[in-house]
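This part shows chain A:
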Amino acid sequence: MDPTPAIELVGIDKRFGAVHANKNIHLSVAKGSIHGIIGENGAGKSTLMSILYGFYHADSGQILVDGKDLKITDSQTAIRAGIGMVHQHFMLVENFSVLENVMLGVEGGVLLKGGETAVRGALQQIEREYGLDVDPDAIIEELPVGKQQRVEILKALYRGAEVLILDEPTGVLTPAEADHLFKMLAQLKAQGKTVILITHKLREIMAITDTVSVMRRGEMVATRKTAETTMAELAELMVGRRVLLRVEKGEAKPGPVVLSVENLTVKDGRGVTMVDNVSFEVRAGEIVGIAGVAGNGQSELLEAIAGIRKASSGRIVMNGEPVDRNGRIDPALLRKKGLAHVPEDRHHMGLVLSFEENENSILGYQDDPKYLKGPFLNIDAIRKDAIEKIEKYDIRPADPRLKTANFSGGNQQKIVLAREIERDPACLLVGQPTRGVDIGAIEFIHKRLVSLRDEGKAILLVSVELDEIRSLSDRILVMFAGTIVGEPAAHADEQEIGLMMAGIGREAAE
Partner candidate 1 sequence: MDFADLIQILAATVRLSVPLIFTALAGLYAERSGIFDIGLEGKMLFSAFSAASVATVTGSAWLGLFAGILTGVLLSLLHGFASITQRGNQIISGVAINFIASGLTILLGNAWFGQGGRTPQLPNTARFTEITLPFAADIAPIPFIGPLYSGLISGQNILVYLAFLAVPFTWWVLYRTRFGLRVRAVGENPGAVDTAGISVAWLRYRALICCGILAGFAGTYLSIAQSAGFIREMSAGKGYIALAALVFAKWKPLNVLLTCLLFGFLDAASIRLQGIIIPGFGEVPVQLIQALPYILTVILLAGFIGKAIPPKAGGVPYVKER
Partner candidate 2 sequence: ADVKPAIVYGTGGKFDKSFNEAGFNGSEKFKTETGIDYKDFEPQNDTQGEQAIRNFAKRGYNPVVALSFAWTDAVAKVSKEFPETQFVLVDSVVDAPNVRSVVFAEDEGSYLVGVLAGLKSESKKVGFVGGMDIPLIRKFGCGYVQGAKAAGATDVFQNMTGTTGAAWNDPVRGGELAKSQIDQGADVIYAAAGATGLGVLQTAVDAGKLGIGVDSNQNHLHPGKILTSMVKRVDVAVFNAYADVKEGKFTAGTQALGLKEGGVDWALDDNNKPLVTDEMKAAVEKAKADIISGTVKVHDYMSDEKCPG
C-alpha cells in the first residue's frame, strides 16, 4: 500500500455560530482503504466530510490530498482533486432525469447535445463495471431511494472520484441493496480507490472497513484498525458508556384482535397500485412487523391505515368497528378511537420543526380538551405535559420552549414517540422508529416499544431494518410489490426473509 495517505486532515476546526461542530480534528485516510467514521448524531461527521468536499469552509486547519496541501474553497476544487461525496440528504434535482443529474456541472460544453451522448456512453460503461443499473432517462422522483443513491454514486464516479465519501448510505437501503453496495465498495477498493464511510451501524463497520475513527461531540476520540477492535468497544467510545446491543424481551401474550385490515387497496397519485388487496390483523399485546424492501408499499399501507392516504377500496376495522366516516378515514377521528401513529418521516410529517417543543408535543392532539380552555390553548397544561414527557423520555435539552429544529434527530424522534406512546393508545403504528438515530437512543426506543407491548397494546411496526424487525416483532409479515407475500416463522433466519423480500418467497408460499 502507498504510504502517502490519500487524505490527511490537520487541525480542522469549524463553528456554526455557537456550536463548535469540529474541534481540531486530525484524520489520516490510507490510500486504497475503506475508512469508517462513526459517532452519535450531531457528533460532527457530516460537517467534517462536507468540509473535505468544499461544501463548508473550515475556520482553520489544513487539507492534504495525496500529500499535497490543497485549499478547498468550493466543491469544484474537491471534485478536481478526485473527491466525490454521496450526501446524507441526497443532492439530486428531483424532477430531472438521471442523465441530467449526472451531467450537471460536467456538461462538456455550452450546448447539452454533445455532452449528453458522452455521458450516456460513460454511464453504460460504469454501470456495466459496477452493476449499477439505472435507466438514464428515469426521473429521479419516480425512483426508489435505493436507486436514487445509485445515481449519487454514479455522479461521483463519472466525475472521476478517487476518494469516495458516503454519508450514512445504508440508512435507506434493504439488506440486499446494502450488500450490493458493499460489494461495490470492495470492488472500488480493489481498484485502488479510497472510500470513507459514515455509518451508525457497527455491524457494517466490522464487516467492511479497514480502519475506523470515532467522533464524539465534535472531537475525534479514537482511530482503530477494524481488525483490532470490537463492536462493544466502538459503542462505548461513541457514547462514552456501555450499551446493550440486543433487545431483551419475553414471550408475547396476544389478546383479542385490535386492528384488522381487510382487502385494502391503495393507489398513488399517478394511479399506480401501491397496496394490493392486503388483509391482516394485529392483536393486543403483540408486535407485528412488516418487513420489505423500501418502496414495496409499506409506507403507503401505514399511511392508509393512519388515514393520511385515501384507500381506493377495503376496510379498516378497530375493535370490531369500521373506522371510516362516510367512506373517508380521518386522522383526527382515528386518534379519538385510540390509534397512535409514529410516522416514518419526522421532519416532514411528525413534527413542525419551527415550533417549540411543547407545541409539537400536542401535534395531532390539539383538540384534546385536556389542552384547551374553550377555543383557547391551555398553555400551562401543555407545558406541564411537555415537561413530564421530557423527563420520562430523557429528551435533551430539557427545554419545552426550545425550537424543535434545535434538537438532534434522536431527540426529535423521542419527542414524537413520547407524544404518541403517552396517549396510552390501543393500537400504535410505528414507521422506521430508529431511522438515523444513534445507538443510545435506539436502545431506549426499542425498550419502550417492548414495554408497551407488554402493557397489552397492539403494535404495527414498519421498518426497512431487518434486524430491527427481527428483534422486535412477534410476528413478521413480508411485503413485496404491494402484497403480503408471506409470514415467516418468528425465528426464521435472515436469508429466508431476505428471499421473500426479494419476491422469491412467493412461489414457495403458493
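We adopt the following convention: a residue touches a chain if its C-beta (ideal position, glycine included) is under 8 Å from a C-beta of that chain, and two chains touch if they have at least 3 such contacts; residues count from 1.
Regarding selection, all candidates are chains of the complex that A comes from, given by their letters.
A quick note: this is a predicted structure, and the numbers were derived from the prediction, not measured.
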Chain A: touching candidate in this complex (1 or 2): 1
In the complex with candidate 1, residue positions of chain A that touch it: 16-17, 53-56, 74-80, 85, 87, 89, 91-96, 100-101, 103-107, 109-113, 115, 155
